[in-house]
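Every protein chain except one is present and positioned as in the full complex.
First chain written, first letter: the chains are A and B, and each begins at residue 1.
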């Protein structure tokens, strides 16, 4: 009889987790029925396609950059509009500042539903309604970005804004007083950080949403892919990669600075 | 008495240019119980960590049982480390493992890499580890998770881990600095009693002179990286103590709990 050494509950839970992973994985793998020949053929195609990729051409670069700018602008405009809408609505929804509980509740549920639907689907719907183009992109993005901002704003208002809000309430301030003099000044920097983060996410999304018809660089990428033009596609991918990489670094910087300020 | 450890001209400069240790010479004989005293920042902790090379010394020689530690390759270093137990101010237990597993970590240095990876501790080792825990009064905590224990209990687990190595030497770095007076006494007693019984030499960093005098067979005073006192506890007069702690007198008696607490969340941005 071996002497056990581990903490039973911790070990059991971890074992259970891995067991469930394996138990689910094996049948799922068989269910998907991946074909080895398809795999082999795909792999065999790699060198050929890689060769085509590496015929570097700078011809399309100006076009790519213009379309990239369009993508960024689509993101920018939808974030601007979203911020305005979200600022108005989040004070109506947040517990500490809600003027009417029932309205707040209904809005909350709507926000949850909107958030659950992936961005891509919103854009697809907007394109179906408005036709191809940047405006459909802005419209489609509006829903997920606004709901994201509302959710994060309300969380912040409820968490951080409590004291100042109560103080102003105690002094007999009106709802507008509470919002403009109490909550907004205290939460100014946090909101900015959230907006920066949201902007990064939205740019990452607009870049690809062109592929479903929302304008911007994605439209070009989709064309290249469907016409098998791999050389400019590589350029496009690099442009996108560099943009997103720089953006990620930038928002990391902003977040770090805001974090140290908060501390 | 044989010479266990011989340090000559040990110097440590950190990258920022601060000199933590400045030419330390020290001989440790077997069965000695040495207290290293001095204010915080004097280099006590660096001295201990240089001995088993948790900190790489800049220059000087360290000889442990005929092995040149500062020149040892990774296999020899592993051998040296397995014979030197270490006790830490913040206990340094793996919080999500059981108390017994933490104690058994003391055996890793004697096992093959693979056996250690697969938890193949011998039954003999397990029995000994449990016996050690009984001895320090933790018989009811053997299968608890390390993060369920109080500070004093955690440090006793830390002591057992060091003893499980069956070491020649124990390095204790401020073992009671984070504990209340009552737990401090329990922990110091456990270290002292076990070292004496099993003939283990011990180097213990302390900043409370009173505690040092109570337990040590020899006291070393360190100030600004230099050794300024070396002698039996009786020889350490108030004058010497005052000299060692000049400018930082308040640390002589105080519990220094607030100052060196680990970052509680353990996050890297702190």
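Note that in this section a contact is a pair of C-beta atoms (placed from the backbone, for glycine too) under 8 Å apart; a residue touches a chain by one contact, two chains touch by 3 or more.
Here is the rule we go by: contacts and distances are computed from a predicted model.
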The complex has one chain missing from view, so what does its UniProt entry call it, picking from "Citrate lyase acyl carrier protein", "Phosphonate ABC transporter, permease protein PhnE", "ABC transmembrane type-1 domain-containing protein" or "Cytochrome d ubiquinol oxidase subunit II"? "Phosphonate ABC transporter, permease protein PhnE"
Filtering A:61, A:110 or A:135 for touch with the omitted chain leaves A:135
On subunit A, what residues meet the omitted chain? 13-14, 16-17, 21-22, 24-25, 28-29, 31-35, 38-39, 41-42, 45-46, 49, 69-70, 73-74, 76-77, 80, 113, 116-118, 120-121, 124-126, 128-130, 134-135, 138-139, 204, 207-208, 211-212, 215, 218, 221-222, 225, 228, 233, 237, 240-241, 244-245, 248
List the residues of subunit B that touch the chain left out of this view. 52, 54, 77-86, 88, 90-97, 101, 105-111, 113-114, 116-117, 158, 161, 165, 262, 266-268
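Simple rule for what comes next: only the chains that are shown with their structure count from here on.
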Give, as an integer number of Å, the spacing between the C-alpha centres of subunit B and subunit A. 49
Seen from subunit B, its contact residues with subunit A in the complex are 96-98, 100-101, 104, 119, 121, 123, 126-127, 130, 143-145, 269
Which residues, counting only subunit A, touch subunit B once they are in their complex? 2-8, 10, 259
